[in-house]
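The complex appears here without one of its protein chains, the remainder shown in place.
Naming follows writing order (A and B), and every chain is counted from residue 1.
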Amino acid sequence: MLTDIPVQTPRKPLPPPAPEVRRSARRKGSALVGTLLLAGALLIAFPFLWMVFASVKPRSESVAYPPALLPKRPTFDFYVELFVRLDFGRYLLNTLLIVVICMFGLLAMAAAGYGFAKFRFRGRSALFFLVLVTMMIPGQVTMIPSYLILDGMHLTNTIPGIALPMLVSGFSIFLFRQFMTTIPNEVIEAARIDGAGEWRIFARIILPMSRPILAVQVVLTFIAGWNAFLWPLIIANDPNLYTLSVGLSLLNQQLATNPSLQMAASTLMIVPILVVFVVFQRHIVQGFALSGLK
Amino acid sequence: MKRIRWVAAAVAAAMTVSLAACSSGGGEAASPAGPGKLTVWVMGDSSAHFDELVKPFTEETGTAVETVPIPWDSVDQKFTTAVASGNGPDVLQIGVSKLRTFADSGALLPLDDETLANHKNLASSNFLDGVAGDATAVDGKVVSLPWVSDTRVLFYRTDILSAAGVAGPPATWDELRADAKKLSGRGAGKFGFHVPQWDSALPVTMTRNFGGDIVGSDGKINFGTPEFEKAVDLYTGLYSDKSVPTNSDFDQVQGFVSGVTPMLVSGPYLAAAIKQAAPQLDGKWIVAPMPKAVTGTSLLAGSNLGIWKSTKNKDAALQLLDFLSRPDTQVKWFGLDGQLPTVKAALADPKLSSDPLAAVYSKQLMDSKLLPLVPNWDGETGKALLDALNAIALTGADRGQTLQKLFGATGNSSIN
Partner (left out) sequence: MKTRLIPFAFVVPAMLPLIAFGVLPIGVALVVSFTDMNLAGLGDWSQIEFVGSANYSRLFADAAFWQALANTAVFAGLGVPAVIVLSLVIALGLNRGQGRFYRALRSFYFVPAITGIVAVALVWGYLYNTQFGLFNYLLSLAGLPAVPWLSDPGVVKFSVVLVAVWRGLGLNVIIFLAALQGVPKEYLEAAAIDGASELRRTVSIVIPLLRVAIFFVTVTTVIAWLQFFDEPFVLTKGGPLGASTSISLFLYQKGFAASQFGYASAGSVVLFALIAAVTVIQLRVRRTDAD
């Protein structure tokens, strides 16, 4: 029975507590590292915080000198303007549809990563090199041929047509492959001996064991779908198929830009990604214990 | 086992859905808008206003108009893929900076006299001379008609100028240069004028103000004229006077609002930005016509409208263009979207002349000219021009050599 496979063996008994001196040294070390990480985090997040605060500054404050981080008279006018001027519900729905379709692509990429990592077959190196090759050419080059292919398939002006070119990426297949090579072969062999089918091994052993990287990929896929811009723009000949990113870019004027409005739009786009990240980051750092198997 | 089946079923379902969508979406996508419906590409986020503008047109003619807003930043991609597949809109807005590229693609319908014969609002005499008829013809063919316009005027801070003892706005470039020098003497970090290092139109305008142009009689770009030399004197002179900031990232709005640069040449968009950023400055700034030398010709910019060559609704598209060129439609559009008309009768309308800023713009528009319609102005000729001038002004490059290089790099670019 598959469930009997000891994927998660009980941990070895913990070692006896280390001497008191070393532990306090470690605690001091942790405090130092924690402080450094906090300082770094604040530094790294500063431009982001600036963006968030700028999005609630009235225009007169956004050009003030000397600069001030906090707004004196915060205003939510720009957020109101965004909701009023955008067909928000429609754009949101299209964006979510694309995200959902892209998640199916994620499964296909996980399977491909597994195939490259754990099977030997003719043409594997050549096929895998093709995966890498797709990462090596600038996006603008692939745009026109891809569009012509979609046009030939009569997929222009449809949501699948928008999602299809974004469905798989060489980067993600490569990432899956790299991580799945670190899964011990013994686990797979043991399951085969127990008579488990190949797809079942993939779904019940490989995917759960890849949980950290799967979580990373879900976040990445969500970001890609959420920020989808180029394909919704050129595939759609109907504003009803536009996504949030396209809608927001409509607010950019040719010469004049309203920085506060763009800050508000950018902040608005980040919030859902941050939520997804906060949800999935626990999985990123709570790996399946591979350790017992080696 | 159950979970695997579920996953497999979900994947199969998804594939079916996408395949179904392929086949069902296909027919719809391949056929362009049917008769009685026009697809119009409108730039930026003005599509809601545009829908309102064309409502009377739909009522009059029964032709529905579907507006597709296109972001300014991405118009190239959208247009290129449309050309590649042949599926375009019926009518599209074209920024004049893109006019040459779009015309060269061959995707636009030539609008010769015969085509326009029955549309009196589309006669070239109705439009501003700077964009009418031959002014926007490419290779002798007119493929677009004027829609909205934009120009450059002199913005200045009345409070700062009078405090510095400058009586009024400079009427000539000589006066401007002297005033700018005076104003930059207000103290460290203060300047008199601003030359944006990305603005390739300004040196062209200066050349025209000295009575010349940058296009020779053979239609080729020609910077080797005494008028251009005078423009170079002026451009680099402003720098050597230390009258203008030298950093490339100087912010126009901030510079004007803070008073660091109390004079600059810019367009209506700047007025809107200043009003938003500094409502407290109201009454302390105003616009004036472009400074003169021999002429006072300013830059003309804006957007035209074109018709897709393979449209099935040519007549309706022409009707729409005719409707959009009516003086009352143009005035209404100014009211809805704030964009200046291209039709002379509309520019003279009281609605515009009663607005102090629009009145200056309207007057300036009568004396303004497009950048030459050479291929890829921004990427090639304009860039080479700015690189040369900025190299002389900022890095002290040898003037003679740098200009020779400029002549060589741009001399083959032609408006034909």
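Here is the rule we go by: contacts are C-beta pairs under 8 Å (C-beta built on N, C-alpha and C of every residue); 3 or more make two chains touch, one makes a residue touch a chain.
Remember, it's a predicted structure, so these values are computed and weren't measured experimentally.
Screening B:187, B:379 or B:400 against the full complex identifies B:379 as the residue touching the chain left out.
Of the listed residues A:70, A:100 or A:135, the one in contact with the hidden chain in the full complex is A:135.
In the full complex, subunit B makes contact with the omitted chain through residues 76, 80, 83-84, 86, 101, 104-107, 189, 197-198, 245-251, 254-255, 258, 260, 375-376, 378-380, 387, 390-391, 394-395. Along subunit A, the points of touch with the absent chain fall at residues 12, 14-15, 18, 26, 29-30, 33-34, 36-38, 40-42, 44-45, 47-48, 50-51, 54, 63, 65-67, 105, 108-109, 111-112, 114-116, 119-121, 124, 127, 130-138, 140-142, 144-146, 149, 164-165, 167-171, 173-175, 178-179, 181-182, 198, 202, 212-213, 215-216, 219-220, 223, 227, 249, 252, 257, 259, 262-263, 265-267, 269-270, 273-274, 277-278, 281-282, 284-288, 290-291, 294.
Please note the rule applied: only the chains that are shown with their structure count from here on.
Centre-to-centre separation of subunit A and subunit B, using mean CA positions: 38 Å. Only residues 1, 3-4, 7-8, 10-11, 14, 17-18, 21-23, 25-30, 39, 43-45, 47-48, 66-74, 77-78, 80-81, 84-85, 87, 89, 95, 251, 253-254, 257-258, 267, 269-270, 272-273, 276-280 of subunit B touch subunit A when the two sit together in their complex. Listed in rising order, the residues of subunit A touching subunit B in the complex are 59-60, 62-63, 65, 85, 101, 104, 107, 143-144, 147-148, 151, 153-161, 164, 199-200, 203-204, 229-230, 233-234, 237-239, 246, 249-256, 258.
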